[in-house]
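With one protein chain withheld, the remaining protein chains of the complex are depicted in position.
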Amino acid sequence: MTAAGFASQLLQLAIAVALAPLLVGWVNQCRAWLQNKSAPSLFLPYRTIRKLFAKDAVVAEGASGIFRTMPYIVFGAMCCAAAIVPSLATDLPFARAADAIALVGLFALARIFMALAAMDIGTAFGSLGARREMFVGFLAEPALLMVLFTASLISGSTSLTTIVDTLAHRELAIYPSLAFAGVAFTMVSLAENARIPVDNPATHLELTMIHEAMILEYSARHLALIEWAAALKLFNYSCIGLALFFPIGIAAAGDGWQATLGAAPLLVLKLAIGGALLALIETLSAKMRIFRAPEFLGTAFLLAVLGLLVNQLLGS
Amino acid sequence: MMPTPLQLVIAAIAAWLAIGALGLLRPRDLRFVSRFLFPAGAAVAVALAIVGGYAVGKLPQSTVLPLGLPDLPFHLRIDSLSAFFLLLLGATAAAISLFSSGYFRSSDGTPPGLVAMQYHAFLAAMALVLIADDAYVFMVAWEAMALASYFLVTTEHRIPEIRRAGFLYLVIAHIGAIAILLCFAVLQGGSGDYTFGSMRSMILPGAWSSIAFFLALTGFGAKAGILPLHIWLPEAHPAAPSPVSALMSGAMLKMAIYGLLRVTFELLNGQLWWWGVVALTLGLVTALFGAVFAAVQSDMKRLLAYSSIENIGIIVAGIGLVILFKSYGKSLLAGITLTAVLYHVLNHAFYKSLLFLATGSVLHATKERSLGRLGGLIHRMPWVAWLALVGTLAISGIPPLNGFVSEWLLLQAFLFTPSLPQTFVNMLVPIAAAALVLTAALTAYVMVKFYGVVFLGRPREPNLAYAKDAGRYERSALCYLATGCVLLGVLPANVTAFIDPINLMLIGASAAPRLAGNWLFLAPIDADRSSYSALIVLVVIVGVVLLTMTIVRRLYHGRVRIAPAWDCGFPLQTPRMQDTAEGFGQPIRQVFEPFFRIMQRQLPTPFDSAPRYSVRIDDHLWYWIYAPIVRGAEWIARTAGRVQQGRISVYLTYSFCTLLALLFFVR
Amino acid sequence: MSGVPLYAQFINLLAAILLLLAFAMLAQRRVLSLVNLFAAQGVALALSTAIVAFATRQPHLYGSALLTVLLKVALLPWLLHRLIQRLDVKWDVEGLINVPTTMLIGIVLVVFAFNLAFPISQLASTVTRSTLGIAIASVMLSFLMMITRRKAIPQVIGFLAMENGLFFAATSATYGMPMVVELGIALDILVAMLILGVFFFQIREQFDSLDLKHLERLKE
Partner (left out) sequence: MIEILIVLGTPLVGAALLGWLGERDYAATINVAASFVTLLAAVALTLRVLVEGPLLVIDRQFFVDSFNVSLVALTAFVGFTTALFSRPYMRIEQAHGRLTSARLRLYHAMYQLFNFTMLLALLTNNMGILWVAMEAATLATVLLVSLYRTPASLEAAWKYFILCGVGIAQALFGTILLYFAAEKLLGAEGGALLWTGLNNVKSELEPTVLSIAFVFLLVGYGTKVGLAPLHNWLPDAHAEGPTPVSAVLSGLLLNVALYAVVRCKVLVEGSLDTAFARELMMGFGLLSVVLAALLLSRQKDVKRLFAYSSIEHMGIATFAFGMGGPIANFAGLLHMTVHSLTKSAIFFTVGHAAQKAGTQLTDEIRGLITTNPQLGWGLVLGTLAILGMPPFGVFASEFLILVTAMGVEPWATPVLLAALGLAFASVFSKIQPMVFGETTAKRLPVRPTMIPVFVHLALVLMLGLWIPPFLADWYRQAARLIG
């Protein structure tokens, strides 16, 4: 790999890790505005994380090694994911090592560890959360993969960089299949990031919570890492979405560092809009019963498959 | 002079048989059996694995033993395909034999010596299946395999369910064998020569070759557990002692896959595209079925058995895809798919044996098979738990372990289906891919349930507190298998390169140069389209994890306080508040309601002191297919029974009428 | 019947009588008269054998004629009489099928037998070839009789009558089998009769009747 490639790789990773909490903060702020509450600071997530790091960790009795290592593994997996999602430029050497399918695999890794850790303590809520998480995952994961497949059928490749290259830098073409995929992707990312209407990050109401139920027992640095990882996940999803459906402005491999840097403000803009939209959706829609979730995600899955079929039918 | 691989394999078979015979000498001497026979068997297995690994890619060798029928002596042959499966058999058997040396205790069932005899006969039969080169020796080995495994399944024959399971198993195995025999009878195409050699050279007319293929699919499907011939599998696997379940699931099912490959791609020349469609559909239905049913099981071995059905389904679907590609002359894609299939076969052998053996250890430590009574074992038996975790992740298809690689390859194959001539097929492939992915995701669900309920949480029963960790032998066997899973995961390029000769042999095209860009990367077609490097992923993840750990430690204190679980501040938590297996599977049961036939649902009343919720689930197929068949057969038999109705003058009338009829017929 | 030598006409006559007797047995209800009819059959059989022996100058046929007389006219009927006395079963034997139907079937059988025998007898070298058809017919009639009787003794008599038919075929159609064979056959029949005798008593002491309806337990 070239030095430039290595540089852009590190840069994008750094940006992801650094900006992820900010994105969360932004979404919360927008939501607060939309629900006309007084908004918390944009940097609240950073403060929370710092505070949590400083605290003494409390570990429940009967917690095994899985419980303790989980936060690190999840965080690691999310970093890996961040390293293969082109946010600024498609010049990502690491993307050779893991393609779209591996990306989904990494998400699955994180999910499974979270679920296992949640079951580790042996509390009612822990296993409840784990069950629901896996349940959501078993429909969301295929849907996401189908979305990625649609894109990779268009570009004839499963490596995200190539996909984005094709989408961004070929002569403009209309891909009807992407429309289906886009809708599906939105629904999946709502579910995957524990957002309304599937989950509600802002509550500990046992009937509704999924993600929160799993991490009830976590505290201090563990919790900090988990929160950070969650933020990273949101960031990754947003970047995937942007890269697949609004790839304009992402620098190509050969463009050099100016282009890469030039892409940065555009990315921030896109993320801001995306976050606002997310907040809007969350405000407009109501939390659905947990057993509505399969229908919701099933729809997403079918839409994605439809996209694939449309793609086969009309040809890419 | 140096003995040839084939001779070595034959020697290994003989050695296994000899070890078995030794078992007969001192049937009740447990020490002798467990300390001597099983380790010896393991040694032979290792040797076999080495020979198999060596023989892959070498020129085929064949020989004729002066056994069997006078006109049809035993023809034996070893080529890359059989060598690969011999490697698989040896590698799996080595671990399982090692485990068995620590596993078998004296019980009121079959005495240990006899068990050792059946066990090694089973191994020998499987090896013989793999090197058989004519119909007779194949059938002999095949049925001997079925018999030996049947007796192993019924080791604890005092338990009625086990007897029933064994019977079901043997009957379905026999039906399958009949189909296989018919298949060979078709394959010889009137030449009357039943050596595989002549079948290879035989060109069958289309209809006949289709018949042969479907007979093979039925016959081998019955052994592999393809719908709707799967019903014996979830009965027999739990019934058998765990090493045997591991051997059946890890190795024996693969023998069926071997047979299917052998017949489809070698003995039949020229495949038709729609066979592929059928196999693909059947496989995916089987896979989905297996996954869904695994999700709602509450017996850990049943759960694993269903997951075996699922994996077999995936494999068969892959084979279907291979047929599809090969019939359209897309040999490169066919090669990739076949690689994926074989890879998955290998993976399944490793992680499924690992998991079954782990359940064996759990079973020994707790005397408990039902998930509802386990839990928290990671504290009592850390070795088994952590090694089982590897298996769990591997089977759930998580990078960078081995399960992911084969699924990745298979998905690549699905994804890069170029537009095939049939639009219908083009429509099918994406749907198939979707089904495959769905199955994979369900597997993750299932395995989390399995692992979480068995090893994590708090013990659901008091007696679990006395569970002891696995012994020396069992541990080492588990370690070995887990290492296998990791290695197969992180060095895919080497494995695919190793498998490649089989592509060359069955497809006639090599896929490896494309598959293994270099030893680090796995890149089918070319690196731009898709590439994957498990090792790098592993390194990066581990690196990031360690890095964060050190940083966090460096910047902040590492203080930890142990406290009772918070759990939203709920008071009085008992282990009974955790999800049971039923509870965990409940969402799936709700989503896939129509799949199941709820046998009985036992709801607790408010006044129960120790309320239990349990659901017994059964699959429709038994009632839709088997029960009617049985009833029909009984009806016919009853009708035929009227012939024999005891009255002598009626009997006389029979013979009189026969006489008259014949005489009339003569004139 | 011009051109046919006298002895042949005799044999044909006896054959006709044999067939007649067979029909009579088919129709007969009373056990004792059944036995007598059987004996009469034996007489006819012996006569025909003797005539054949005389005509074809085969001395060993005299022997078989003698055998017939001893066995089928004297010994077996005597045994049967004794049995019937000892077991006192002098009842009327009503068949499973009523007599007219039986006769009807019998006639059909005779027609069938003749048709069957016709092509064969064309090839026969012997003059008395037409008797073959009669032999077959009587065999079949006795078969029918065995089927229709529901008591043990008549069934056995039917069995013996069947042997008569065979014997007749052997002697008249083919001028007798080799002596050793005939001896063997005769011996077998004798032994069979003795064993049957034993059986009757055993059956009697088990079921205190000779009705075959007791012997319908073993099914399927």
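As written, the chains take the letters A, B and C, and residue 1 is the first residue of each chain.
Operating definition for what follows: contacts are C-beta pairs under 8 Å (C-beta built on N, C-alpha and C of every residue); 3 or more make two chains touch, one makes a residue touch a chain.
Predicted, not measured: the structure shown is a model, and the values here were computed from it.
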Contact set of the excluded chain (shown chains only): B, C
Contact residue for the chain not shown (choose from B:Y103, B:Y136 or B:F584): B:Y136
Contact with the hidden chain (one of B:A11, B:L30, B:A144 or B:L535): B:A144
For chain B, residues in touch with the removed chain: 66-71, 136, 139-144, 147, 154, 157-158, 160, 163, 166-167, 170-171, 174-175, 178, 181-182, 185, 188, 190, 192, 194, 633-634, 636-638, 640-641, 643-644, 648, 651-652, 654-655, 658-659, 662-663, 666
Contact set of chain C toward the excluded chain (per top definition): 58, 116, 119-120, 123-125, 132, 136, 139, 143, 146, 152, 155, 159, 162-163, 166, 169-170, 173-178, 180-181, 184-185, 187-188, 191-192, 195-196, 199, 202-203, 206-207, 214-218, 220
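FYI, only the chains that are shown with their structure count from here on.
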Chain located farthest away, centre of chain A as origin (C-alpha): C
Centre-to-centre distance between chain C and chain A (centres being mean Cα positions), rounded to whole Å: 102
Distance between chain centroids, defined by C-alpha means - chain A, chain B (Å): 36
Chain B and chain C: spacing of chain centres that average the CA atoms, whole Å: 71
Interfacial residue positions of chain C with respect to chain B in the complex: 96, 112, 115-116, 119, 140, 143-144, 146-150, 155, 212, 215-220
For the chain A and chain B complex, residues of the former touching the latter: 53-54, 56-62, 64-66, 69, 72-73, 75-77, 79-80, 83, 94, 96-99, 101-102, 105-106, 108-109, 111-112, 115-116, 119-128, 130-132, 134-135, 137-139, 141-142, 145-146, 149, 152-153, 156-159, 162, 204, 206, 216-217, 221, 225, 291, 294, 301, 304-305, 308-309, 311-313, 315
Complex interface listing, chain B residues touching chain C: 641, 644-649, 652-653, 656, 659-660, 663-664, 667
